[in-house]
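Every protein chain except one is present and positioned as in the full complex.
All chains are identified by letter, namely A, B and C, in their written order; residue positions are counted from 1 within each chain.
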Amino acid sequence: MSFVEYGDTIKDGDTAIVFLGHESMFPVKVQHGSKTQTKYGVIRHSTDLIGKRYGSKVTCSKGGWVFILHPTPELWTMNLPHRTQILYSTDISLITMMLELKPGSIVCESGTGSGSLSHAIIRTVAPTGHLYTVEFHQQRAEKAKEEFQEHKVEHLVTVKNQDVCKNGFGVSNVADAVFLDIPSPWEAIGHAKSALKIEGGRICSFSPCIEQVQRTCLAMEEHGFTEMNTLEILLRVYNVRTISLQIPDLGKAQGTAQFKSGVPLKEMVGHTGYLTFATKSLF
Amino acid sequence: MSFVEYGDTIKDGDTAIVFLGHESMFPVKVQHGSKTQTKYGVIRHSTDLIGKRYGSKVTCSKGGWVFILHPTPELWTMNLPHRTQILYSTDISLITMMLELKPGSIVCESGTGSGSLSHAIIRTVAPTGHLYTVEFHQQRAEKAKEEFQEHKVEHLVTVKNQDVCKNGFGVSNVADAVFLDIPSPWEAIGHAKSALKIEGGRICSFSPCIEQVQRTCLAMEEHGFTEMNTLEILLRVYNVRTISLQIPDLGKAQGTAQFKSGVPLKEMVGHTGYLTFATKSLF
Amino acid sequence: MEESVKPGLRIREGDCVVLKRDEVFKAVLVLRRRKVIFEKQWFYLDNAIGRVYGTTFEVSSGGNLQPKEKMEETTTETKEAGTDNRNIVDDGKSQKLTHDDIKALKDKGIKGQEIVQQLIENSTTFRGKTEFAQDKYIKKKKKKYEAVITIVKPSTRILSTMYYAREPGKINHLRYDTLAQMLTLGNIRAGNKMIVMETCAGLVLGAIMERMGGYGSVIQMYPGGGPVRAATSCFGFPESFFNTLYEFPLSKVDSLVSGTFSSETLPSEPEYNVPVEEESNGSLDEKQTLTQETEEESSTEAVMESNETEEQETMDLVAEDTEYKETKEKGNKENIREKQRKQQERRRKLVETAALLEQKNADGLIVASRFHPTPLLLSLLEFVAPSRPFVVYCQYKEPLLECYTKLREKGGVINLKLSETWLRNYQVLPDRSHPKLTMSGGGGYLLSGITVTAEKVQSNASSLEAQKIEEPTSKKRKLQELHC
Partner (left out) sequence: MEESVKPGLRIREGDCVVLKRDEVFKAVLVLRRRKVIFEKQWFYLDNAIGRVYGTTFEVSSGGNLQPKEKMEETTTETKEAGTDNRNIVDDGKSQKLTHDDIKALKDKGIKGQEIVQQLIENSTTFRGKTEFAQDKYIKKKKKKYEAVITIVKPSTRILSTMYYAREPGKINHLRYDTLAQMLTLGNIRAGNKMIVMETCAGLVLGAIMERMGGYGSVIQMYPGGGPVRAATSCFGFPESFFNTLYEFPLSKVDSLVSGTFSSETLPSEPEYNVPVEEESNGSLDEKQTLTQETEEESSTEAVMESNETEEQETMDLVAEDTEYKETKEKGNKENIREKQRKQQERRRKLVETAALLEQKNADGLIVASRFHPTPLLLSLLEFVAPSRPFVVYCQYKEPLLECYTKLREKGGVINLKLSETWLRNYQVLPDRSHPKLTMSGGGGYLLSGITVTAEKVQSNASSLEAQKIEEPTSKKRKLQELHC
């Protein structure tokens, strides 16, 4: 297993996802001799996990069962330890496409945060690209480094502990794309520009507040970015349900009508942030 | 007919709605001896309209037919002559409920614009309430007055041609609710406050841009308004269609599957404006 | 200033009022020496009686309400602030006050605002936080420790927001902005003759009555033994509003349409049983979700604090107050005679209502129920005049697709429109403006349209004339009221 390559069977040292049921799962570090407690009972790594195929059903000590899943950046996003607010797959999808990321892309990111987007970027730029990720919070930078090692992607990423607004990304004219998720992105636009390749590239800034977007757009314009475009994307999930509706008694027929319905959840995420994209052109 | 009372039959002087087909209609002033051209041919008011029941099917000279509808503020909103950007029923609905309008309410409005909201307000506050509407553009104010007369609601509304930011609404401590749709609502918040009843009332400001909202919210707070709440409402219309989907040929069965679907329109109104509501409290 | 206020704006004993704290609402009856629980706080409403609606109170020790004359600005010193949170290490040890310390403060009767100030002073990380984080911290703590309650007058705005937040299952998840659309699309106004079929605890009925202001008439169609008006009673309408409110059993609709209606077959005694909510899979699941979401507030708590599961009683208290008391006071024998008299009275009103419907000149139809909408629409539209709007609400989209198709097939309706609304709330604060982080996933679906003359009516001039001649008396009355 690695986060950029599927493996068939669970191996010692893998990070696997224990799937308990609908939207209920957690990651586990597979280790010989280790045990993991679930609500369905204990999972013994040596006998229950190692050597089994990913996607297998594993019966726990109390008789309940779970599925063991191969990690993906998306499952990681749903299960990672939060050290900060994180980006979720809906935004990540749009960022990845709009930054035109693909194998071989060189990307600069700040801040690393909890590494949710970082994993997704690394997945997409592998095997020949690279991610330079800058995090000003020392603990977080170190934790991210550890995770990248555990997930066997450390060769694809460089983590720096510095303030991107003051010190930039530490590289110049190498990046195809820059991503900013920091409180004052407008202070880092200059650094972003110099990190991008001479022939140009794409930039994205994620900000929860519109005032941040306004300042960032001004800064982008001052630095000559073009194709500026601010977007927002929201996910609407539907539960698939069989609904029975009573036929009213008007004096004749009664009974119920059954149908399948895609029922929106009562509450949904109403806002994560605004995504501002722009292009650095050669001229 | 009046805009605040249903009539059964079409009368001379009525404003009626000629309904040609899905979302295709126009208003007509019914007059003895008058004629109206439609794509289905001529309608002769004296013989085809006057005395007929509202909701009747009328056959035009070319043999095609139309329905003649009783006017409502909502049909008027869909068909009125645009002198400005107008408010549509989706926003109007929320404004009416959130301002707690009902028969007897006294309301101040600025600007009158094309009178779309004005008609809806008058409908709701009749027969015992009143609308004071202020419009700084002279032509528009005069046109609105004419329309209110034609629609037989002039006893329920007072139109003033003045600048609400400078001169206010011309009334004080009478209003249950104030509505603002002007470029600089923050300049009218003081006037709005003094127009509202001493014991308090509700205010709503409609602005397309977030910067207007920000300034308006600051002004509302300075003037002691409470319960401030900014909302946005969007209408998503579905076309009801019977869809046939081909069953793919995988080497066995083929054919088509038919089902009813509520298909969203390709394009929808993505933004009209932000609605900021607040309460003036006694204390 | 308070002295100049009209009596109707003051809180009276017996009023149904709404308690408000931030965005949370709860309707309660104002009764003396009656404990009220709201947002984990208990208190008495005695001190609120005679105060003006809109007054904000603090809960003092002993559960007494103290009017808070002016909303004090947060005077907390937040001058010292970090520029970012790079140095904050979250080890869960930043607050030096223990739970016991805080409890001791509360027991001493220390006010919420002071407790918050003490929490700030005893936080080791507060000064290192950014201004934004400090604000957030203060807000959170204020919410927890400051017991400030505003008492507001019920209205459609307040009650529909409250029901949607607290008991969406009781109103078929009808979101308040969707209700707002219905009232506008239905052209609800003074003087109308409306037909309403709802199973939303009477909320939709109340909203319509508010918009009609006592002018015109409303015919409520009801399933089962009697109409449900729990939410209607919360509006605090004057008695006169109920004079033009009629009710008609759904089970009699077909016979009325076919001309075989007879008032004799009326069930001998209305059971007034609240219909058992036929929960589908969906609704059940959503209840579970709701429970998870509202950790702070039990979802099983009833809206009317003083009438836990006695919704019907609440209605009686307001709508038929005197009747209710009489029945209770009288002996058993007299009760039988009384019953017979009431039975006759009901039959008389039923015949009157049937006549109103048979005029087939209603000014609109509003449906918002847990039943399949198609049969309701197909039958009830018979009673609506041409060129009048109708609006149907359904929690699900699929039944409205069918309803749309069936109405199209049947004819007599135009401008059919199936829609839903998206509602977004915004946080507007200097430098921190954005849509609220959670939003409602759905507010239900609406099908609206306009009636037109069906073919048969148009080709038959005599029947049209007949309709004109028997111009309804109630409609005449309505017109007179309008011009007063």
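For this structure, a couple of remarks:
FYI, contacts are C-beta pairs under 8 Å (C-beta built on N, C-alpha and C of every residue); 3 or more make two chains touch, one makes a residue touch a chain.
In this text, all values refer to a predicted model and were calculated from it rather than measured experimentally.
Touched by the hidden chain within the whole complex are the displayed chains A, B.
In the complete complex, the hidden chain is touched by one of A:Leu49, A:Ile92 or A:Ala175, namely A:Ile92.
Across the entire complex, the residue among A:Asp12, A:Glu154 or A:Glu232 in touch with the chain not shown is A:Glu232. For chain B, the residues touching the chain absent from view are 136-139, 163, 183, 208-212, 236-237, 239, 241-253, 257, 259-261, 263-274. Chain A residues in contact with the hidden partner, per the touch definition given at the top, are 4-6, 8-9, 19, 22-23, 53-57, 67-70, 72-74, 89-90, 92-94, 96-98, 100, 102-104, 120, 123-124, 126-128, 198-200, 210, 213-214, 217-218, 226, 228-240, 260-262, 274, 276, 279, 281-283.
In this text, only the chains that are shown with their structure count from here on.
Spacing of chain B relative to chain C, judged by their CA centroids, is 25 angstrom. For this pair, chain A with chain B, the centres built from the Cα atoms lie 44 Å apart.
Each chain gets a centre from the mean of its Cα atoms; for chain A and chain C, those two points are 41 Å apart. In chain B, the residues touching two or more other chains are 210. The set of chain C residues that touch two or more partner chains comprises 397-398, 424-425, 433, 435.
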